[in-house]
Structures are given as structure tokens and as C-alpha cells.
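Complex shown without one protein chain; remaining protein chains in place.
Then we have chain A:
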Amino acid sequence: MARRLPRKDVVIVGLGWTGSILAYELSRTGLEVVAIERGPWRDTATDFNIGTAPDELRYAVRHDVFLRPKQETLTMRNNPSQTALPIRKWGSFLPGNGVGGAGVHWNGQTWRFLPNDFRIRSHMIERYGEAIFPEGNHIQDWPVSYDELEPYYDKFEYLAGISGKAGNIKGQIQPGGNPFEGARDRDYPTPPMKQGYAQELFTKAASGLGLHPFPRPSANISAAYTNPYGCSMAPCTYCGFCERFGCANYSKASPQTCVLPALVRQPTFEARTDSEVMKVNLSADGKTATGVTYVDLNGQEWEQPADLVLVCAYGLFNVRLLLLSGIGKPYDPAQDEGVVGRNYAYQTGSGSTAFFEDAKFNPFAAAGSLGVAADDYNSDNFDHAPHGFVGGASITSAHTNGRPILYHPTPRGTPTWGSKWKKAVSETYQRVTSVGAQGSVMSYRNNYLDLDPTYKDPLGRPLMRMTFDYQDNERKMANWMADRCDEIAKAMGAKQTQLNRLVGPWSVVPYQTTHNTGGAVFGNDPKTSVLNRYLQSWDVSNVFVMGASAFPQNAGYNPTGTVGALTYWSLEAIQRYLRSPGPLVQL
């Protein structure tokens, strides 16, 4: 039996990037805000201590800071004719857990999507005609434009202290930046990171091929910085322990470094950790949320009434919470109707591994977002007509780490053990680098999320089921990109290269990317979206849902910059809602 708690103005589900930003901005106006987080409290000095943080086995291999599948996982299959089985051990993607969420263990690449990404359907029709779209696609325009989001991208970048080089300030192309980016109002808050030897070779080679390389925008920051919330960060030391780790240097932007020190001082804010939200409670007519029910570590249920419910978990778990709470009509692929779970998307990875005769790449001297990129083949920055695919990729040269349990590359054909393997590992480590393409994935009728009929979590609730595979459009794109990467790798002077193509069905086993998008998308039509353009539920107007679950399809960039921008965009709408509750978009 749930014990009923006193009412709060706002209840926030999940205390990661989006939850912490909204909690701070709303509690500082005097609202009573409670954030409910299913994982533990985590902070830099106590949990990412320099004496324990650089531990590859514990964090990268055994997954210490991630959500434990025992607590919650998904089931997966590649297509609707198969039986889904649980992802018993994380592989392809790594959801976070605890305060800070995936903002603790991310690499820190902080991009803005390109203007065309936001109106991809209209744009592609205008330039190529309807015939360019792949079979069974659900590609749809975003309900906001790049220009509308620009001030909110700026806010998030200045919150996080992002290091980078602008390519387009108020329409003026800036040398050394990305000439394809949308116009920005001002440069990044801190200068770009230092780059390594591989990036030097890539910059020269890509420029020689007529491409436009630039340093990646990075949340591992290059210089000391104090953000508008008064939180201070220190310069990155290129330690090579970013992705899968908390940063012990206060150098990687995270809720811990950028928001929590300010948030926790707000007297009307309270966090409850180790407490899992079971569902959003609805009024009898299903049109208003009355709060949430959560369960603490001891199995005690609590009912937390609130006037406003902000769903701020990792995107996949936002979708599951909506399904478990009965908010929005679940997607049914057979009829192609319903919206919750519709348009799940992911990303492609492909490229070329480059072996050099004699180089010292020092891959251990690295950072999660160290690297240079070229966007000449991203979005619609190139003519798609001859290729027969939609979408594109950001092509990069990067070393994120040289941690040896997971990074000890050898040329293809090398035995996996024995003296020959040992010799190859020893000879290859310093002289190998790669050129990679992180590509978009479009949305399709048969890639979706719903509740699994068989498997349950320890609280007895159905796991969410993921039905996903790469489609021909994505394979074609990713493999074309691999060839582009290979051209660059050869121009860099590699003695030998190996293509990494997208082959076979999507598998949960090898790590690919934690850029899961969609399932609770925003749009202008309630028949094809869960949320309106302000991330407000069409069906329950006092529920807002943050995160990449709102993306109608995925782009060729890391999602966090756009997730941050959408949070600030929605915040303004939430403030309007609080002055005058009700649907912010009238149909």
C-alpha cells in the first residue's frame, strides 16, 4: 500500500542532465520541486575520486556506474517475426544510472544538428523528390527549426563550457570552424582542445581532398571556466578516462560539474535517490497527471502528488514509463497506428582502420571528445542524387582512449592468442589509428518499442521490447561512408588500411553507441507524435517529456547538445504553462 506524501509543485523523474537543469530553473523561482532518481547519489569528490576513477576493469568492463540489467533491461529482436530475448548484459549501448545519469559517463561530444536535419522530409522532397525516401520510412520534419533552437543551444553550450571553434557566426563563415553549421550568435565559451598527431595528419589529408576539417565541440574543456550558474570547471588533462567513467578533474561537463552545486542550494529543492518511479498517476478521465508512485530500496511504495510531472529519465526509459502509465496510444506496427514507441532510431558506425609504418600516436593521451571532424558528407551537405540513400555521417579522426583491456588492436587475420598475437599487439598499439563515420538512422515502420509479453523487471512490470535492425538505406549510407573514410586514411599515409563496413543484422554484443532516439517523438500532428512542439504530452497536458526520445529520427551527430537545447526550449514553455495551465498547442 502506497503511503501518500504532501503535494509538491513539480515532480521530476530522473536526475540527469535534463532533470537537473529543469529542477534548478524551476526551484529557483520558489516552486517546490522533488526529483526522484532510481540510482544512488554520485559526486566528483566522493565517487569519481582520482585514486579509484582510472580503473578500466571496474568501470569500462564490469560497468560499475551503469544501470544494472538486473534492475532493468530491455528485450530485443531484429524484426517482428522473431521472439525477443532480454539483453542480459549491456553491449551495444550503455544506459546510465544514478544522479547525473548518462551525463556522468559520456564522452562529451556536444553538437548542434544542422538546419536541414530539422526539416529533412521537406528539404529532401524539395531537392530530390519523394522517390529518394526508402521503403517503409517514417521520416518526418521536426516541429522546431534550427533558428528557433539556436538561443537554447547557446544556453546549453555556455552551461557546459563547451570547447570548440565556431564555423558560422551570424552568417559569417569562420576559418578553422565547421562551414556547414547553422549560424550561431557567438563563438563557443572556451577554445578548442589540443589535438594529437593523428588529428594533425587527418587535417592535412582531409584538406588536401577538398574537405573542411575542424576540431570537434567538446565537453572535456580546454580551459578553466565558470558557468552562468556559478559552477567552476578545470582544464582537461587528456587522461584518457572519459567514456564509461566519471571525471575526477572537474573537466568534463556533467550535472555534477555544471548544475548540482547550484541546484542543491535551492531551499525548495529535494532529491530522493535509490527510489524508482513505478508510474505516473492519472486522474479518472486520464487527462491530468496527479503525481507519481515510486518504490524505495526496501520495497515501500510512496505516492508523491504533484501539479506537474516532468519525465526526465534516459530516452528509452521515458518511453517505457509512458507505456506503463497509459499516457498516449501505444504504437501498433501491424496497423501503423498509435504513437508511443513509434520511430525508435539509432546510429550507424563504419570507417577505416589505418596502420602506419612508424608512428607514435600515444592513444592513451586522449579525451572523449578530442578529435577533428569533417561534415562534408553529413546531412544534405553533399548531393545525394547519385547515391540512392537518405542521411549522412560526421567523419572523424579521434582517440578517446588507449585503455588496454578493450583497446589492443591487431591487423585482421592475426590469431587471437599465442606468441603471434602478443607480438602483433605489441607492434600495433602505437602505430594504428582510425577514421570513423558516425551516421544517421532514419525512422521506419518496423523499428519500434513496445512492452514485452514475457519478461519482467524485479518489480513485476513488463520490460520494454526493442524491435530494430539497420535497413538497406542505412547500410548503403554507412558503407559509402566507409569508403570515404578509407580515402582519407590512405591520404594520411597509412601503410595498410582495413574497411569497417556495416554488415549483418544489428547485434547487442559489441559496443556501438548510446545514441538511442525516438519512441516519444514530438511533432505537429498527434497521429504521428506523442508530444507537441514544446515536449508537452498531447494527451496529458501537465506531463512534459525531455530527452532524445523526442527525436523524430536520428542525425549523424551525438545527441546531447540537442537534448540540452530542447530542455531549455521546453523550460520556457513550461514557465508559460505554469502561468496558464493547459495545452500549449491548440489543434
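Points worth noting:
By definition in this document, contacts are C-beta pairs under 8 Å (C-beta built on N, C-alpha and C of every residue); 3 or more make two chains touch, one makes a residue touch a chain; residues count from 1.
Here is the rule we use: contacts and distances are computed from a predicted model.
UniProt lists the omitted chain of the complex under the protein name "Gluconate 2-dehydrogenase gamma chain" (options: "Urease accessory protein UreG", "Gluconate 2-dehydrogenase gamma chain", "ABC transporter permease subunit" or "Cytochrome ubiquinol oxidase subunit I").
The residue from A:R127, A:K287 or A:K423 that touches the chain not shown here is A:K423. Screening A:Y229, A:F364 or A:F382 for touch with the missing chain picks out A:F364. The residue from A:D9, A:E270 or A:E487 that touches the chain not shown here is A:E270.
Interface residues of chain A facing the missing partner chain: 3-6, 40-41, 43, 45-58, 61-63, 68-70, 73, 76-78, 82-83, 85-89, 91, 194-197, 200, 237-241, 248-249, 260-261, 264-265, 267, 269-275, 296-300, 302, 304, 359-362, 364-366, 402-405, 408, 416-419, 421-423, 425-426, 429-430, 454-456, 504-509.
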